[in-house]
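Rest of the complex left out; these chains stay put.
Chain IDs A, B and C follow the sequence of writing; residue 1 opens each chain.
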Amino acid sequence: MDKYIDLGFAKLDTERIKRRGYSEAVFCECKTEEQLVKIFQAFKDAGSNILGTRCSKEQAEALKKQFNADYYETARIVTLIQNPVQKTGEVAICTGGSGDIPVAEEAAITAEFYGSNVKRYYDIGIAGIHRLFDKIDEIKKANVIIAAAGMEGALGGVLAGMVDVPVIALPTSVGYGTSLKGLSALLTMLNSCAEGMTVVNIDNGYNAGYSANQINRLIAKREAE
Amino acid sequence: MDKYIDLGFAKLDTERIKRRGYSEAVFCECKTEEQLVKIFQAFKDAGSNILGTRCSKEQAEALKKQFNADYYETARIVTLIQNPVQKTGEVAICTGGSGDIPVAEEAAITAEFYGSNVKRYYDIGIAGIHRLFDKIDEIKKANVIIAAAGMEGALGGVLAGMVDVPVIALPTSVGYGTSLKGLSALLTMLNSCAEGMTVVNIDNGYNAGYSANQINRLIAKREAE
Amino acid sequence: MDKYIDLGFAKLDTERIKRRGYSEAVFCECKTEEQLVKIFQAFKDAGSNILGTRCSKEQAEALKKQFNADYYETARIVTLIQNPVQKTGEVAICTGGSGDIPVAEEAAITAEFYGSNVKRYYDIGIAGIHRLFDKIDEIKKANVIIAAAGMEGALGGVLAGMVDVPVIALPTSVGYGTSLKGLSALLTMLNSCAEGMTVVNIDNGYNAGYSANQINRLIAKREAE
């Protein structure tokens, strides 16, 4: 098999699963429906599972007409599964508020797609911190925790200060005024005094889910051996 | 008495105590020692108490040579008391870390100067949140709380979510990299989901202390009546 | 009664009224009509008064179909009153221009909802400062003043320099070019030389109203005792 499939407008990285352990994902946002169909067809022919992110409802419709694909509307993710993946370990995904759920779901579906069990803890932000404390013993059992939050973005630091596993902070663009479309939450997370937390791009649920899954499986795999 | 004293380089607002309830403070940073001595002399002659902020050690020495002034080195405040003020009520001043203490002390000395009892709770940030919980019942007894924090600046929001009195958030320039000299902490505080918290300029312990004292005394005064 | 109601997508903080003195408000912006109805129903069942902010006309329609709710269109607030609150004290709400009125109304309705008498002074900005001076004696009688302004945002500092009560500065996103969607007004307010003024997030009428009410009631309550 060639190392990539050249479609002219795109060069599909078919070698990635061998090199990196997971297949390439498709960023749907800047692509036409026609391009997406071509990409999905090529990956399908190559026998890959396919994950498409930032997929609009219209794009999903077009893909579902041609393929046996699943669409997760809140997460804006479309998937095509040809080789079922066994889920292992556990990733906990927490949000500060309800508004952070779409980004958290992108992380959740991604982590599940690549092989992690996921538990969701939504709307447990610091304005009512007893909700977080009520769940903390359960959250701590995960191998990795994702903390999604917009506005002040303090959830991640509070969580990281109470657990002994890695926390991936996921800033969201929820908020207004000085939230600066997620920059404020991002800065909060980068400046946290609570070590053991690392950060991804604003609204990048995909990378948060991918990274959490990668760490979770490395821990769980060895665990299982 | 005139409404202000004109020194040419400065016009001292002697009417302020009548108009606003408290005497004018002196911002020492851009002034020469000679100018400071003139200003202190004029206010002294007018019978006022005097508070000088951002006062260097050298400036303080120069003033102490001429006046019976007190210098608070950590807070960088110099005071001259001619009419002792009765302290009432209570202001709680909390910091996230040890590095925030100089700014917190500026707030504390200011609030005491203008007539508030002050209690200090230093280094109780969210990286070890049990330290905050250990003190919360005591903190809640104050009429107003000041939350000074740099870096991620999450202390204020966590505090505000647990109390029923006003919280004044005081961002400090402690940190490095993306702390952006206090801008990150400021943004965190402005974006807090915990209502009942308002914010002052980075490192502006003076205004935090002034505002806390003003609110505390308004509550306490009525209380005392 | 449990400390919170778990709706999955939201965890309602029913303990808040006991802990903080006031019930939780609902941020409508990121929620579906269906979610809002569920949240209102749950709070209604819990016997709470409910305040919904940033509520669109469509969301309000949906809620009014199910509940005996009131909608304040300019303020974009929806309320459901089950336990009438006695209004006490006085909050003065001022704006620099007409464009600031929607944000000021969010503050006003919030302060009234939580129990404050409110007086409105709109369009008294510094371009025609005699309008402000004409009203200043009346404004000074309030326990707390809110100063809402966009563009240069100078109203708060001018006001704070003339009164002996706390001023809450409320920057609005009114303006264009270098107003930077309210950042310019925010910076003006944070840098004010007039002490006794604190600041909230751009367009956050809700927090301005909540904070003003909280301070007003603490002063008025003691006053009444």
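Following the convention adopted for this analysis, contacts are C-beta pairs under 8 Å (C-beta built on N, C-alpha and C of every residue); 3 or more make two chains touch, one makes a residue touch a chain.
It should be emphasised that the depicted structure is a prediction, and the values quoted were computed from it without experimental measurement.
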Inquiry  = Copy number of the whole complex, given 3 identical chains are placed, is what?
reply    = 8
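Quick note on the criterion: only the chains that are shown with their structure count from here on.
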Query = Going by CA means, which chain is nearest the middle of everything shown?
reply = C
Request  = Tell me which chain's centre, taken as the mean of its C-alpha atoms, is farthest from chain A.
outcome  = B
Task = Please compute the C-alpha centroid of chain B, do the same for chain C, then give the distance between them in whole Å.
result = 26
Query = What is the distance, in whole Å, between the centres of chain A and chain B, each centre taken as the mean of its C-alpha atoms?
reply = 44
Query = Where the CA atoms of chain A average out and where those of chain C average out, how many Å apart are those spots?
reply = 36
Ask   = Among the residues of chain B, which are close enough to touch at least two other chains?
value = 161-162, 190-191
Ask   = If you look only at chain B, which of its residues touch chain A in the complex?
value = 96-97, 125-129, 151-154, 157-158, 161-162, 175, 177-180, 183-185, 187-194
Inquiry  = Under the definition above, what is the set of chain A residues touching chain C in their complex?
reply    = 97-99, 101, 122-124, 127-128, 130-131, 134, 174, 176-179
Task = Could you pull out which chain C residues touch chain B in their complex?
result = 19-21, 25, 143, 161-166, 168, 186, 190-191, 195-202, 206-207, 210-211, 214-215, 218-220, 222-223, 225
